[in-house]
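Below: one structure, written as structure tokens.
Other chains dropped; remaining ones untouched in position.
Labels for the chains are A and B, by order of writing; each one numbers its residues from 1.
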Amino acid sequence: MAKSSFEYVKTFELDDTLLPNTWVVVRLDGKCFHKFSEDHNFTKPNDLRALKLMNYAAFTVFREFNDLLMAFGQSDEYSFVFKKHCTLYKRRAAKLVTTITSKFSASYVFYWNKFFKEEQLKYPPSFDGRIVLYPSEENLIDYMKWRQADVHINNLYNTTFWTLVKEGKLSPTQAEKRLCGTVSGDKNEILFKEFNINYNDEPEIFKRGTLLLKKHINMNESIKCISVIVDVHDDMLKEKFWKDHKNLLFMKS
Amino acid sequence: MAKSSFEYVKTFELDDTLLPNTWVVVRLDGKCFHKFSEDHNFTKPNDLRALKLMNYAAFTVFREFNDLLMAFGQSDEYSFVFKKHCTLYKRRAAKLVTTITSKFSASYVFYWNKFFKEEQLKYPPSFDGRIVLYPSEENLIDYMKWRQADVHINNLYNTTFWTLVKEGKLSPTQAEKRLCGTVSGDKNEILFKEFNINYNDEPEIFKRGTLLLKKHINMNESIKCISVIVDVHDDMLKEKFWKDHKNLLFMKS
């Protein structure tokens, strides 16, 4: 049983090394999460348990890979940002994107009960992953802004939509119609004038998503510096954030 | 908060469409499964519970994608073969490989308790995935033979190694030394002469791995044909197998 006569098939595996010196972003998206969220009675428009589970799965991924700089999540998606000089798995694209996707998916299931105490997981969910390279600091910051602007747009819409349905007793179709063509200001006004809801008072995690970062803490009694992963809900659309976190994109370890 | 000024970052996502009219193989491999199997007390050299869980996770993936022709698994790896004419996700490589990897990983955790009744899952495992194209029937068959020849080589080695350790009271280092430079015949002889074990009598699932296939069953009372997924442990290295399964590579649905 000569293995060698078949081994030539290995040459069909082609190299997929990523361009060096570029930030590698892996973004995961829940597959059919509209149905999944209904099957598991997610609260609308936001289910805090679900968001916390997403964050915890991301945290599990984050602490495993030293080459990660940060991660940003909202709804059923999560982006992971690797260092520019990351050489993990020799920068092979499939290896990077599948390992992250796999660890995240397994963690989501593994930690389900930690967050959904009374709701049982009915079937294994899945996420797809993609990989994108950003060559400049500006491009990467714009990527982060793009995802956070997306949270704002979606959350304002969803908050207004579900308020019209739940409080305003509109049918989903009527609520959709009502919101058609409206801009941000209109939605803020509907919420405030008709339902006495100030959108600004909504929880930050809903309005801005969650950013996972490494913080390096200098321990007083020693020279050692430990790093911890923290979750923040800051406004990345403001330049102040990037000034305050100048080192974020260039961290060494 | 103009979303549009950041949206240009989407143009950095490059097209990764796979060449049409080629068999798409996605192969998953367990990450650090040596440690994982020790942490979870897997029986050596083969843990039937672990193999059955792998098969069940693969079955969960298989029944979800109509475009899959077959899947073959052994140890901590599984290969999924898509039809030549598969157009799922427009044949985008990252989408295909991550969706399979994610669904498999989530299923592995989800169904753990079904197979490991007394052993608790301690942490979420992960799998990496890769994607390979095979243009001809011969190439694809050689791929399947390559993976099955691998099962044989590994399992004969592992069976002899662990018999020397468990029954023969050798240390792992001594067993390794003993087997160094031996060929298949030598290992068969050690097992038979020293431990009265006929390697041929070992379970097929250990010697040959597991092949998942769709069988189309014609229901007597109707014209309808239903398809079921079955697991077999046939010898794919024999030409007979491929003669008996002529249609396997060219199934329509």
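In this section, a contact is a pair of C-beta atoms (placed from the backbone, for glycine too) under 8 Å apart; a residue touches a chain by one contact, two chains touch by 3 or more.
All figures in this text were calculated on a predicted structure; none of them were measured in a lab.
Peer 1: Assuming the 2 chains shown are copies of one sequence, what number of copies does the full assembly in this structure comprise?
Peer 2: In total, this homomeric complex is built from 4 copies.
Keep this in mind: only the chains that are shown with their structure count from here on.
Peer 1: Just curious, how far off is chain B from chain A if you go by their C-alpha centres, in Å?
Peer 2: The separation of the two C-alpha centroids amounts to 31 Å.
Peer 1: Give the list of chain B residues in touch with chain A in this complex.
Peer 2: 1-3, 5-10, 12-14, 28, 31, 60, 93-95, 97-99, 101-111, 121, 123-134, 139, 142-143, 145-146, 149-150, 152-153, 184, 237
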